[in-house]
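Here the complex is missing a single protein chain, while all its other protein chains stay put.
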Amino acid sequence: MRRLNPSLIAGGLIVGIVVLMALVSFVWTPYDATFVNPAARLAKPSWSHWFGTDKFGRDVLSQIMVGSRTTLFVGVVAVGVAAVIGVPLGILAAMARRWPSELIMRTNDLLLAFPALLLAIMFGAVFGASTLTAMIAIGIASVPSFARVIRSGALQVMRTEYVLAARAAGRQPFPIAVRHVLPNVTSLITVQASVSFAIAVLAEAALSFLGYGTPPPTPSWGRMLQESQEFLFSAPRLAIFPGVAIAIAVLGFNLLGDGLRDRFDPKLEDRR
Amino acid sequence: MIVRLIERTAVLLVSLAVSSVLVFAFMAVLPGDPARVALGVNASDQTVAELRRQFGLDRPLPTQYVDWLGGLLRGDFGTSYVSKAAIGPQVFDRLQVTLWLVVAGMVIALLVAAPAGTVMAARHRKVSGLALSAVSQLGVAVPAFLAGILLIMLFAVKLGWLPANGWTPPAQDPAMFLKQLILPALSLGLVQGAVLTRYVRSAVLDVLREDYLRTARAKGLRPFPALWRHGIRNAAVPVVTVLGLQLATLLIGAVVVERVFVIPGLGSLLLDGVSNRDLLLVQDVVMVLVVAVLVVNFVVDLLYVALDPRLRVGSR
Partner (left out) sequence: MKSYARAVALVASAALLVLTACSAGSSTTPGSSPGASQSLSIGLVAEPASLDFTTTDGAAIPQALLGNVYETLVKQDDSGKIVPSLAKSWTTSPDRKTYTFDLVDNAKFTNDKPFTAADAVFSINRVKTAWTISLKSAMDVVQEAKALSPTQLQVTLSKPSNDWLFRMTTRIGAMFSESGVSALATDPIGTGPFKFSKWNRGDSIVLQRNDNYWGSKPFFNQITLKYFKDPTALNNALLTGTINVIGAVQAPEALKQFTSNSKYQVIEGTTNGEVLLSFNNSKPVFSDIRTRQAIRQAIDHKALLDTCFAGRGKLIGSMVPPTDPWYEDLTGIDPYDPAKAKSLLQASGAAGKTLRLRLPTLPYATSCGQVVKSQLEQVGLKVQIDQLEFPAAWLTTVFKNADYDMSIIAHVEPRDLGAVFKPTYYTRYDDPTLQQDLAAADAGDEAAQVDNMKKAARRISEQAAADWLFLLPNLIVADKNVTGLPQNAITESFDLSRLARS
């Protein structure tokens, strides 16, 4: 029985729009997002520039569209890194014996002491600030939540009859992991991915604001926010557009995550 | 119980040791010679080499690590390469400032989340509950620095009720201190509160469904006192755990808020240190942050056990 709930619908819709915007931006944007046009700078929203222009005369709508690419890219890579490391770690921790499992979880907890921003600043200082360092840092910082959640789920799967039977029959752990555990935690992975995506978007915005994120001229919502600071008095719209974009994207992913969680297992409702 | 305590303490110590190695190793890899940056643009290679010798940067890495760790344990944080001033007092001062900010933020978060989350749980199938849920979702989606910028625009620049930035120590001018604390604490706290609300709601919902609450009501206790006496203790467990986990995020989230509100806290000390390649300073600050988080998590773990009797029976 399919369960569609308001969160899932709303979240799915918002995420869908953001993804669509990013895809469309590859083919068409109203203007070249990096084209500097001093004559048209700081224009108010009008028919020729729906969102107006920034201090360089660049079209804000085009920047928002191309910026969504950065946002999604950061989210995908960060979540990808987190999942690729965190999921096997979680499953391993669930299936291993006491000592190795404890070790993995303790190391995991240690990683929690290094939040995304701290890692990204340090990585940025070593390797130079860029989208790549930001993504990897955020990804690594998101590993602990993945590992924890997957471990919990894997532990539950381990107690099911199929797995108990398979172990009794003497099956090796690796095939068990792949054939039984992994498919049954995919729903958890999806939910966590959604939540981590939202966190990644926020982290990228904060990093760009501090100057450790995507360098110019590639449009980035976080950096647009930072550049808009000068104009809070004269042109607050320059802060509102990227600010709202960030908030909506994060909202969308959070709602999606909630909706997916509700759909896959209502018993898990509202749990972390 | 004792076994668990010993086990946890051992884990804490090992974690601290491992973190110190990680942090040191990371700093050692950082490109950009601190001596050169400290001496500035045009210093000759000879003077740079001199300074490196002075800082002890030409010794083998393990020696430098042991010296550094030993110093930390003695309470000696070393001297900054750039400002030549003792690092310890700086870190201590800034830590206090950040603590004020973080604690104030957490207090606001709790003040927001506790009632909001409870109400949302109590009315979770009604429209008002859903509406509150939507608002909290929005709160989670707004980055703390954006909240800060908006608050400044409204309350400081437009209305002029509160100062836009700055910091005064409480001992010096309590009134000014409070006025300057409000907006940054709100920026941190409101967003954190939104995150926390959802956990409170979920924890309270769980409690509402539990048998012992029905038993309490069956015993004749009215719903609210029942919720209070039996429910809160149990709802507190996951919330306290989350608070502990959120501390790391809060401490670093404070970095951006410190930038927007020009507050001389640990976060801005860290950023300055990285930008000036003040290696020793960065090492010390990162270590302090990591230790703070690990210790808080340790305490939270203990409180967890203290709060929930079911967990004291030794098994995992």
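For clarity, chains are labelled A and B in written order, and residue numbers in each chain start from 1.
Just so it is clear, a residue touches a chain if its C-beta (ideal position, glycine included) is under 8 Å from a C-beta of that chain, and two chains touch if they have at least 3 such contacts.
Source: prediction; values computed, not measured.
Undergrad: For the chain that was dropped from the view, give me its touching partners among the shown chains.
TA: A, B
Undergrad: If the hidden chain were put back, which residues of chain B would touch it?
TA: Touch set of chain B with respect to the missing chain: 31-33, 36-44, 47, 82-85, 89-90, 93-94, 96-97, 99-100, 103, 152, 156-157, 160, 163-173, 176, 233, 259-262, 264, 268-269, 272, 275-277, 299, 302-303, 306-307, 309.
Undergrad: I need the residue numbers on chain A that touch the omitted chain, in ascending order.
TA: 34-36, 38-39, 41, 55-57, 124-125, 128-129, 211, 215-217, 229-234
Criterion: only the chains that are shown with their structure count from here on.
Undergrad: Any idea how many Å lie between the Cα centroids of chain A and chain B?
TA: 22
Undergrad: With touch defined as at the start, can you tell me which chain A residues reach chain B in the complex?
TA: On the chain A side, the touching residues are 6, 106-107, 109-110, 112-118, 121-122, 125-126, 198, 202, 205-206, 209-210, 225, 229, 232-233, 236, 239, 243, 246-251, 254-255, 269-272.
Undergrad: For the complex, give me every residue of chain B touching chain A.
TA: Touching chain A: residues 11, 14-15, 18-19, 26, 29-32, 130, 137-138, 140-146, 149-150, 153, 157, 198-199, 201-202, 205, 238, 242, 245, 248-249, 251-253, 255-256, 259, 270-271, 274-275, 286, 289-290, 293-294, 297 of chain B.
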